[in-house]
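Removed from the display is one protein chain of the complex; every other protein chain stays in position.
Letters A and B name the chains as they come in the text, with residue numbers starting at 1 for each one.
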Amino acid sequence: MKRTLVTLLSVVVGVAIVAGIAVFNSVREAEPPTLKAETAGTMQTPQGELPHATLELAVYPNSSASVPPPKTSSNFEANWLSGQPFYWPSTSIQVPANSAVTITFIQYDSGGTIYNPYFADVHGSMDGTMVVNGETVEGIKPSEVGHTFTVHDFPESSQPDFFLSVPLKMNKGNAKTNKDGYPEKPQKMEVTFITGDPGKYVWNCEFPCGDMYQEFGGPMQTRGWMAGTFEVV
Amino acid sequence: MSTATATANVFGSEVPQPAQHGQPGGIMRRLNFVTGLIGGLALATIAGVVTNILTPSGASTATFAPAAPDYVYLAVLLGWVIGFMAGMGAFVGPIRWLLGRDITHADAEYLAGKDLGWKRYWKFTTDHKVVGVQYLIMVMIILGFGGLLAMLIRTELGVTWAEVFSPSFYNSIIGTHGIAMIIGMIIVVMGPIANFIVPIMIGARDMAFPRLNALSLWLLVAATPCLISSLFQGGVQDGWSVYQPLASQGPPGMLGYQMTIIVFAFSTGVASVNLMVTTLTMRAKGMTWSRTPILVYGVFAAALMGLYAFPFYQYSQILAMSDRIFNTSFFDPLEGGSVWLYENLFWLLGHPEVYVIIIPSAAVLMEILPVFYRKPLFSFNFAVAGIVGVVALSGLVWAHHMYMTGWAPAVNYPFMLSTEMISIPVGFLVLVAIGTMWRGVVWTRLPVMAIYAVIFNKMIGGVTGIYLSDVPVDQYMHGSMFVVAHFHYMLMGAGLFGAMGGVAFYFSKMTGRMLDERAGSIGLWTAFVGFQITFGSMFVAGLQGQPRRVLQFDSLFNISNWISTIGAYIIGIGMLIFLGAIISSWMYGEKATSNPFGSKSLEWQTPTPVPLENFAVLPVVTEKPYDYGVPDPYQKELAAVDGDLDTQKVGSQS
Partner (left out) sequence: MTTTDIRPSGQPDEPEAPTNRPPSMHRVKMWLRRPYARGILVLTVVIGFLLLPLCWLLLAAMNQTGAPASPIMRDIEQTVFVFTLISIPITAFVFAVLVYSLLGWKHISGDEVPADQSPAIRSNTIGVVMWTAVSSLLAFFLVVWGLVELAQITANSYGTIPADEQPGDSQALIVNVTGQQWVWTFEYPQYDGITSETLYLAKDRPVYFNVTSKDVIHNFWAVELGVKIDANPGAITQTGVTPDKLGNFNVRCAELCGMHHAYMETGIQVLEKKDFNSWAREMGGGKTA
């Protein structure tokens, strides 16, 4: 009798430990709160008149008094990623389906030469162009890239394919900075693209702006910093 | 309080003794697991704090990462390992020798745990029986940790519509699951059974190097927190093979992995040497090689393979750690290194290592079969040939893991040849098993029922391995879930279930209690059913094209993954039941007799619990092992027809 009880108890305790650890880590690793694009009005596009949504994202080189860092899953991660660049206010982005979406990027960080010049051009925008500081271009110089915003597919074949890559221009090293250390005149980029049917995608930066090998570690491999989710609903 | 005694009574004769300094045991009286913990934590804290102070704040490594987390974590790990081993008393022996102090018989008996009761399991005890039981506990902890991670992995893969964990966390749990299971499987038979049973089986009093025996165990205990702590330092965000250069992108958790392997390689190296010397030199009088049980061969073979293979692994991790901390570029191709160097170093261990897992498990089963079929082992020489063939070929097949790396496409041909060849000696072992089952009247106890699970899984694993050994087929299968299912069938299906049978067999001799076979059987067969569901479905997912180490995938693979996850939960329940059977039997099981299975092997001729020196008088062996069975009735008929005897020997005297 005692033996059976101890056996059953082991099973129950084992299951409880597994379930507890699973739930705890799931909550701890949760994505940042969703940033939704706001729909306002319509826009003329090559595919006709579509609802128009807008969204603004900023990229900061590091946190400061006025811009706190993104939430991390542990103290260790907060320490490990302190001083690293991140997207603000969130990396979980949601845009409406079958719309024309305009994202405005305010880029405060410096940069350098991107490894693959493919990503110095804009891909997947409505007419193949983007607006950089008021000027309409097809891309920027590969030696002046600060970050990129590259959205690519989930491995789900039943949802529409989607690929969007926007290079974000860097701030020069001698730019004037404000009291937080950010450039007073950040780079401003705007891209408009058309979304199809609903689907889930991921995005990450393709410029090595992190640390460790090839500077693709650290924040580049942490959701909430330089990578996130992109949902078309 | 004892004065320096001149002689000690050792097995009836008076042996002159060196001077006794203080109480028997000396400082080892005061050192145990608690002092080890204190030593380890203290030195880890001091090392961490000092390193933190010495690292300028805001310092970066050459790759722009914050330097302090890396250096401090490494210092903490080193401090923990050295402090723990010092606190356990691992350095006491060498320091005594440095001081010129001999060990007296009373000291040696103290170290072996004489009259210490349960406390001897918490000390640096040299008695191989104590080390065997300590290994059993460690195996259960490590396999349990790996199993916990497996449940998390399958939960993520089963929830196909969302991400339960973030991708980085998922990557770390699959890597940590892999290495924890590999470490657990390496020691599951080599730890408890090779340490506890094999010396008694060969008629010895202990192993050749008892202190090294204790050292190998406590090094494993020191390595385990290094692995577990890595999860809290960002995790090992690479597979268990931690390919460079991805490993150089990871957070400091990677250092935990590297330190675990470096320490574990010392532990295995020391244990391998110990086992090999023991089996070579300490067999009882009369135990020629043809009278040595097959388990000894299997354990020796695994120790030999581990000895030549583990240094490659340890070396690869030392170089990887150097790449990370000192910014060398052994494995950084953009600075003149080579990724293929890492892959070769790793797989030079990675392949023999699976035979280190499989051969002892097969050998244990070959030891169990004769007892429960009451029949001699079929073709003992063939079994030895199989083991020798595997050892000989094991070092020649490693690059079949590298068919798709583009390293040296021309060598894919010879490696395909050697890989197909190695299936032949492994097949010998299957023949020996089914030959022993042939026409045998089976006594259906739990240890032998495991053989059915093992042979079934081994055939499936072996055949799927044949697909993978073919280079063109590997062009489709490599890096897919097909590979994952194949190695789980071999390592877990054949390896773990075999080890479970072995543990069930030797449980009464090791713990003094009978294992609750009803609960154990329910656990084992539940796990078996769950295993088929999980990994059979995983083969399908791999054939459909699901790559490995992915947490999100095409909806095409959804059904296979749901089925696999349900199967995994069934495995979990089954394994927990088996674990519960072990725990409850250990605590409340009925006391065991000395030979409950009627085995004729030497280790079952000792009383249970086994006395400290194993045998009052060392035995002399005069017969071949596996002396079971009755004369074959068909033989008498054939002999009557033939007029002379056939080649089959009746009985066993020779």
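Observations on the model:
The rule is simple: a residue touches a chain if its C-beta (ideal position, glycine included) is under 8 Å from a C-beta of that chain, and two chains touch if they have at least 3 such contacts.
All of these numbers come straight from a predicted model, not from anything done at the bench.
The missing chain, though absent from the display, is touched by one residue of B:40, B:66, B:199 or B:376; that residue is B:376. When the whole complex is considered, the residue among B:427, B:512 or B:609 that touches the unshown chain is B:427.
Looking at chain A, the residues touching the absent chain are 115-116, 118, 123, 150, 152-155, 157, 161, 163, 202, 204, 206, 208, 213-214, 216, 220-223, 227. In the full complex, chain B touches the hidden chain at residues 167-168, 171, 237-239, 243, 245-246, 249, 333-334, 339-340, 373-382, 404-406, 409-410, 412-413, 416-417, 420-421, 423-424, 427-428, 430-431, 434-435, 437-444, 452, 455-456, 459, 463, 466-467, 469-476, 478-480, 540, 543-545, 547-553, 556, 596-598, 628-635, 637-638, 640-643, 647-652.
Convention: only the chains that are shown with their structure count from here on.
Chain A makes touch with chain B in their complex at residues 2-11, 14-15, 17-18, 21-22, 25-26, 29, 31, 73-74, 76-77, 79-80, 82-83, 154-158, 210-218, 221-223.
Put simply, chain B touches chain A in their complex at residues 58, 60-61, 63-66, 69, 144, 148, 151-152, 155, 163-169, 232-234, 237, 245-246, 248-252, 332, 334, 516, 519, 550, 552-556, 572-573, 576-577, 579-581, 583-585, 587-589.
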